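I am attaching a structure below and will ask some questions about it afterwards.
One protein chain is absent from this view; the other protein chains keep their places.
Take a look at chain A:
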């Protein structure tokens, strides 16, 4: 089946089998390996991408379901060579160790701050509760997201 998926603003057309999962479409067809692939059972959240703005676990979405829709992956977070505030936060606050969970964490953090620019700690922890950090670095991940929220508040004021 012929599908056209707009990924990070760029339309991509490919011939795919309906059973191809979105995570493999992104990684294997488009070479966008920033989207990771872990548990394969919709539990760990490393495969999270934004589909029409909403974070979803791409190991449990068919590529054909994204036909005609917009997908944002971690590669689409930076703008004109400048990292997004959440990416800067992870750099500043040591928000990653091995980095396996990081793309999903970043996209979920961006989604959270888009909806709630000043989340408290409980809200942040709730928002990332669908993502597992195998290195268990949650403290610094929460700190990184707080850093990004504060940086964006400051930029606005």
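Here, contacts are C-beta pairs under 8 Å (C-beta built on N, C-alpha and C of every residue); 3 or more make two chains touch, one makes a residue touch a chain; residues count from 1.
Definition applied: contacts and distances are computed from a predicted model.
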The complex's invisible chain, by UniProt name, from "ATP-binding cassette domain-containing protein", "Carbon-monoxide dehydrogenase medium subunit", "Peptide/nickel transport system permease protein" or "Cytochrome d ubiquinol oxidase subunit II": "Carbon-monoxide dehydrogenase medium subunit"
Residue among A:6, A:42 or A:97 touching the omitted chain: A:42
Contact partner of the left-out chain, one of A:57, A:110 or A:146: A:57
Touch criterion as defined above, residue of A:8, A:35, A:87 or A:108 at the omitted chain: A:108
Chain A residues that touch the omitted chain in the full complex: 1, 17-19, 21, 40-43, 45, 48, 54-57, 60-62, 64-65, 108, 126-127, 129-131
